[in-house]
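Our next item is chain A:
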Amino acid sequence: MDLYVLFFYFFALLTVISAFVVVFARNIVHAAFALMFTFFGVAALYVLLYADFVAVTQLLVYVGGILVLIIFGVMLTTRMFSVEMKTGTLNILPATIFTAILAGILIFVFSVTDWGVVPDQEFDTTVYGIGTLLVNEFILPMQVAGVLLLVAMIGAVMMAARERSKSQSK
Partner candidate 1 sequence: MVETLEQFLPHPLLALFIHAALPMVIVFPYVLFAVWLERKVSAHMQDRLGPMRTGGWHGWSQTIADMIKMIQKEDIVPSRSDKFLFKFAPFLAFMGSYAAFAVIPFSSEYIGAHLDVGAFYILAVTSIVTLSILMAGWASNNKWSLLGAMRTSAQIVSYEIPTVVAVLSVIVATGTLNLMTISEMQSGTIFNWLIFHSPFLFIAFVLYFISSLAEVNRTPFDLPESESELVGGFHTEYSGMRWGMFMLTEYADMFLVSLLGSVLFFGGWNSPFGDFMSGPIWGVFWMISKGMFFIFVMMWLRWTLPRLRVDQLMDVCWKYLIPFAFVNLVLVALWEMIF
Partner candidate 2 sequence: MKRYFKDIWDSFYTIGIGMGVTFRHLFTKSVTIQYPDVKLELTDRARNRLYVNMDDCIGCDQCSKACPVNCITIETVKAVPPDDLGVTSTGNPKRLWVTKFDIDIAKCCYCALCVYPCPTECIKMTDVYEFSEFDRHNLLYNFSTMTPAEVENAAMKFEKWQADKAAAKKETTDKKKAAGEKPQPKKQETGDSNKNNPPDENKSES
């Protein structure tokens, strides 16, 4: 078997299995940490697709940023020092129906898509192209995203400040 294929199946399995753990883990901290492996596997798959910039962004943003926040949230919302952090199963019926429909659609798409195979070739670096596109063609969406993030940040600061003033007055 080709090394490339070997790696692909390894990371694909890692992604899928850890995604299963995320869903089925009874302990939500375990679920959160399993999510790390999912993100990690996805990043590896991006690497195999020669999308190195996206892969690294995936790591930096999801593993380094979002996941840390998720784990923070999970740890802080539930009781911290009893390890039993169980999640209950809710809404089994609607969830089953919904996922069944979703799975059907996906399988349909799989079967009707014409999967083209790109010939094996050397890829150029993606960073330069992404950079150029971002500041030329997609300058507006990028600025909008930036403003959006700024607004979110100011909002968060204001909420935190209100909390603090409340607790201080108390």
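The candidates were selected such that all candidates are chains of the complex that A comes from, given by their letters.
The definition used in the following text is that contacts are C-beta pairs under 8 Å (C-beta built on N, C-alpha and C of every residue); 3 or more make two chains touch, one makes a residue touch a chain; residues count from 1.
Only a predicted model underlies this, so the values are computations on that prediction, with no experimental measurement involved.
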Pick from 1 or 2, the complex member that touches chain A: 1
Of all residues in chain A, those that touch candidate 1 in their complex: 3, 27, 29-30, 33, 36, 52-53, 56-57, 59-60, 63-65, 67-68, 71-72, 75, 80-81, 83, 125-127
